[in-house]
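Can you read through this structure? Questions will come right after.
Only one protein chain is missing from this complex, and each of the others stays in its spot.
Going by the order they are written in, the chains are A, B and C; count residues from 1 in each one.
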Amino acid sequence: MSYKNEQLSEEKVFKDPVHRYVHVRDRVIWDLIGTPEFQRLRRIKQLGTTNLTFHGAEHSRFNHSLGVYEVVRRIISVFKDYPNWDNDERLLCLCAALLHDLGHGPFSHSFEKVFKLDHEQFTQKIILGDTQIHKILEKVQPGFAQDVADVIGKTYANKLVISLISSQIDADRMDYLQRDAYFTGVSYGHFDMERILRVMRPMEEQAVIKSTGMHAVEDYIMSRYQMYWQVYFHPVSRSAEVILTKILHRAKFLYEHDYAFKLKPAHFISFFNGNVTLQDYLRLDESVVHYYFQLWQDEEDAILSDLCERFMDRRLFKYIEFSPNRMMREWMELYSLFKKVGIDPDYYLVEDSSSDLPYDFYRPGEEGERVPIYLQMPNDELKELSRQSDIVEAISGKKRTDHKLYFPLDMLKEKAQNSDVKRILAILNGQGVVNHHAE
Amino acid sequence: MSYKNEQLSEEKVFKDPVHRYVHVRDRVIWDLIGTPEFQRLRRIKQLGTTNLTFHGAEHSRFNHSLGVYEVVRRIISVFKDYPNWDNDERLLCLCAALLHDLGHGPFSHSFEKVFKLDHEQFTQKIILGDTQIHKILEKVQPGFAQDVADVIGKTYANKLVISLISSQIDADRMDYLQRDAYFTGVSYGHFDMERILRVMRPMEEQAVIKSTGMHAVEDYIMSRYQMYWQVYFHPVSRSAEVILTKILHRAKFLYEHDYAFKLKPAHFISFFNGNVTLQDYLRLDESVVHYYFQLWQDEEDAILSDLCERFMDRRLFKYIEFSPNRMMREWMELYSLFKKVGIDPDYYLVEDSSSDLPYDFYRPGEEGERVPIYLQMPNDELKELSRQSDIVEAISGKKRTDHKLYFPLDMLKEKAQNSDVKRILAILNGQGVVNHHAE
Amino acid sequence: MSYKNEQLSEEKVFKDPVHRYVHVRDRVIWDLIGTPEFQRLRRIKQLGTTNLTFHGAEHSRFNHSLGVYEVVRRIISVFKDYPNWDNDERLLCLCAALLHDLGHGPFSHSFEKVFKLDHEQFTQKIILGDTQIHKILEKVQPGFAQDVADVIGKTYANKLVISLISSQIDADRMDYLQRDAYFTGVSYGHFDMERILRVMRPMEEQAVIKSTGMHAVEDYIMSRYQMYWQVYFHPVSRSAEVILTKILHRAKFLYEHDYAFKLKPAHFISFFNGNVTLQDYLRLDESVVHYYFQLWQDEEDAILSDLCERFMDRRLFKYIEFSPNRMMREWMELYSLFKKVGIDPDYYLVEDSSSDLPYDFYRPGEEGERVPIYLQMPNDELKELSRQSDIVEAISGKKRTDHKLYFPLDMLKEKAQNSDVKRILAILNGQGVVNHHAE
Partner (left out) sequence: MSYKNEQLSEEKVFKDPVHRYVHVRDRVIWDLIGTPEFQRLRRIKQLGTTNLTFHGAEHSRFNHSLGVYEVVRRIISVFKDYPNWDNDERLLCLCAALLHDLGHGPFSHSFEKVFKLDHEQFTQKIILGDTQIHKILEKVQPGFAQDVADVIGKTYANKLVISLISSQIDADRMDYLQRDAYFTGVSYGHFDMERILRVMRPMEEQAVIKSTGMHAVEDYIMSRYQMYWQVYFHPVSRSAEVILTKILHRAKFLYEHDYAFKLKPAHFISFFNGNVTLQDYLRLDESVVHYYFQLWQDEEDAILSDLCERFMDRRLFKYIEFSPNRMMREWMELYSLFKKVGIDPDYYLVEDSSSDLPYDFYRPGEEGERVPIYLQMPNDELKELSRQSDIVEAISGKKRTDHKLYFPLDMLKEKAQNSDVKRILAILNGQGVVNHHAE
């Protein structure tokens, strides 16, 4: 039997709290899971700093990647009975599902922002570069690694295959909503995935949903909406991320200004210099980041040291609602007052905003066109979801944005007798200092 | 109001997947949670290497510590209506519950074994030493830190207080069984804690159980039994731990033999030298261990490098059942054959055993006397649990031990043509090479 | 101690799948539960005919009534610390919660429609009439029964008390959504009640919600929306209800036309005559209805016999979407064709519609004014929910209606050769015969 079709002598399973079991029968999948590149995902949290708000959210990207694989496996076990489905694409789908997040680094969001990186590019590099992953994929057949990369990069010819892992209702989202809900313990994030899988149908361009399953899809979209605002954009996690970003900025700044680190930050040099190799990238997991942050707590530079201590000991910034338009004058005043009292506003007065588009229908020509969800009506006609669902229509295409201003309330309180600080606190209080805690 | 009695203006809660919410009203508890020493527990996994078998088991000791606190809080909310209960002990119980695992380091079991450390001593040191934890406790009242340390050290005068966190049915066990079951996703570990809390009664020496709750307690003991054999002693996790232990041994050995590490293992020096300070200890979290293991993959020393790679990439040892008595001859032959084929048996042929006593009644004079569980009968008489429960009697006092022999099957297979290796494989196969995977 | 304040020597609990335990400490509550009038609720299903679609939905109104009591008990345990809350109202609230559904009969909806009854009037009669319930309430204090009746009838002076069991976010709805979801097994109906209870605050006119809990309330409203359309208005359950209604109509018609029943329908006579006494009403539980339907299967009257057989054996009517305006002509033609082929359209061609208003804000002067949900903002201002929540605004005040036409497809198929039946089937098929099964 060819490697492509090789089956394990006995099915292997992973006990999974979300899908009960993840089932592996293909030798290729088993081998991919065993690579260093994939095992590395164990040391990268799925939700970055969210565990500082929801302490259960310690789960790794390894966890999620297996989950997406399992969801696609189940989708295909339904699809395989339909004529539209080409079962030759099966292994490709499974590999793409398993590997779609391979290029994630620690705290991706902040690292990408500060160092101008793109985890999707690294996913491509790992799949196509000199890695064990690559070797296994090419063993399936020459060019197979490229196919997997194309599916993940959304350039593969068969759009149906792409839609299983990147669409508005794909295995990726279905897994992470449930998984993140499970590990945080929130009551959102639940929907009837088993039902959705039963009503998914393969079509030429994408998977569609039998109209009898519309309500299950509505429920899924509402789950996503709630998870975004209750978990992913939680202001306390964002506070930690703000600090993290500022640490990276500061370290880069110091490096560029020839600051003498006590221990040379070897793992970070290429990041600072903007010439990160695949090798450098793969070595940087969360452990390494934590290690440096611990070291940097003892650095001479007060800002770097303070921020690292805040991050490690979870002494976060507080925040207020902040609308940049409405508050330009306050912002400018705060900025100069911070300078005046000796708290560097470039690191300690940080605006942050999050926004989400919970569901969107296709609007040709716009950036980030998203393939909408189609319902298959009893007469086989396809209808775009928001035309059938009042609820989805209600939130469709509506971008919601949340602006916040972060600052170290503790630092200010230490200088509370200072009249400039008093003025700062008065301005901030005027906007209502919000509790810093995940209630 | 005194600091001891100070209440937060509004109750704080932590969303917890196991207990739904952890409730905090006392300022002291809130402040303790905010210390660096307590936050450090976020970087130490509750179950060490178990996540290499059950990928969901990424939860931290921070997680568990909050949980034990919450369980004790609930127990006290029942106890406070009983005359036997002295509510002045309330805050002491809560603090001891929260802090009982404070001295745990990364992969405690292996570190303690190799470096002759004791996490309980470090818990005492953190509580009594120059730490933020200590300062907060002493602010409650002078000597309070010592009280907390005494409760955790089981020397406190009020035995009832001790029993809440260290007995055969305490908040510690009730939390970890449920929590570890939740995060691993196994179906064991469930019991009706709410029922048990309802039937717990404070007595002079310990908490007892109303006899009507006997079956809930049976269920709890069976959960514990199953969790030990299905999760805690899972042979795959033990394989990872075996490797970890051997890494530490090797690094220590190299250090003692003046091996030139590429980067001086600064964090480990005092561990190697046996003069670990509190400061050293607190700096060593899992991130730091992972950081070094990554570095050591590139060391010249083949054993250190190989073992580190195995641990990081999860290329574990395989195992067979191994009864030392029955197999002494095979063991000796294997040992010399390993030497002969150039695989150092001191690092690559490892015996490991686990054993558990799921429940024990009091046997005076024996080591590790355990306070048994007492049932309070309708006539107020106390009866030891195993006298009333057939099931508990059946497993009572019965130590079960599991012996395994670990070795690198992949290394052997690489030399499969070698006749000595053939002999090795024949011996091992004679014992039945067990699958290495968590099914 | 007065009867009003009498506590049971030990708390009693009921194991409840939804709230884990229902706790009873008040002697009054315990005594009310023990009355024949309350025990009778065990023989009346919470969801009438829904179990013919969702077979798990066999739970009784007894079940739900205990649940509402428990939710109110928990709300009060939060409220009791607030100055706005008058704890003298506690027992009244608990009694009203427990008894609010007391007047429900079997399959209330159909019985009320056919016999012009009102279960709320019977609740009042049971509380105020010559019953054991009444005796217990009056033992609390003279006039207490009237107070309970007033709370349930929404005429009690303290509006806050009323709002706990009748408002847009009350204990009644919070219990039934979760309970009906649990027993049907659907994935809708879940929301974080514990969170909602934590953010409820007593105000003068009603309970309000702290604004930080808005998302939990959104989730609750979406649950309600989904449960209505997925469970409560499920077309298959409605098919059973259509048949049930027609059975009652037919039996009444026969009685009024002096039809000779094989066994005199003693339990139904006063229903047919429109002079139902409290005594008659209380005797009519679901068992009695089933008993008669079984007997009536053997009646001479073909329509009564057929409909009863359908109901008992679950041979339901099929249905099509049916918009009365758009289809008046088809309707008229179908009606006369049914007559022509000898299938009485008054019993076998039935239009049925369901509609729901998932959430409404206050519109003075309109019928059925509903008190809206208010959020308490950080500055203590109250804001109506739909002003703050995009999602709620989207569905606010929007009535959705679903029209269906029910008919016995099996009967028609038996005469499929008849040209008039062919025409009937053509018309119905033109509208798309929908599958009759709960998928």
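Following the convention adopted for this analysis, contacts are C-beta pairs under 8 Å (C-beta built on N, C-alpha and C of every residue); 3 or more make two chains touch, one makes a residue touch a chain.
Note that the structure is predicted; figures quoted are calculated from it, not measured.
Taking every chain of the complex into account, the chain not shown here touches A, B, C. Note on the undisplayed chain: of the listed residues C:182, C:232 or C:253, the one touching it is C:182.
Across B:188, B:347 or B:407, the residue that sits in touch with the chain not pictured is B:188.
Set against the missing chain, the residues C:43, C:139, C:339 or C:383 yield one that touches it, C:43.
Of the residues in subunit C, those that touch the hidden partner chain are 10, 12-18, 20, 34-36, 39, 42-43, 45, 51-52, 54-56, 58-60, 62-63, 66, 182-186, 283, 285-291, 294, 309, 312-315, 435, 437-439.
Residues of subunit B that touch the chain left out of view are 186-188, 190-192, 195, 212, 215-216, 218-219, 222, 225-226, 229-230, 378-379, 390-391, 393-395, 398, 400, 432, 434, 439. For subunit A, the residues touching the chain absent from view are 13, 20-21, 194, 198.
One rule holds in what follows: only the chains that are shown with their structure count from here on.
The most distant chain from subunit C, with centres taken as the mean of CA atoms, is B. Relative to the centroid of all protein Cα atoms, the closest per-chain Cα centroid is that of A. As a whole-number value, the distance joining the C-alpha centres of subunit A and subunit B reads 32 Å.
The centroid of the Cα atoms in subunit A and the matching centroid in subunit C are 44 Å apart. Look at where the CA atoms of subunit B average out and do the same for subunit C: the two points lie 51 Å apart. The set of subunit B residues touching two or more other chains comprises 13, 20.
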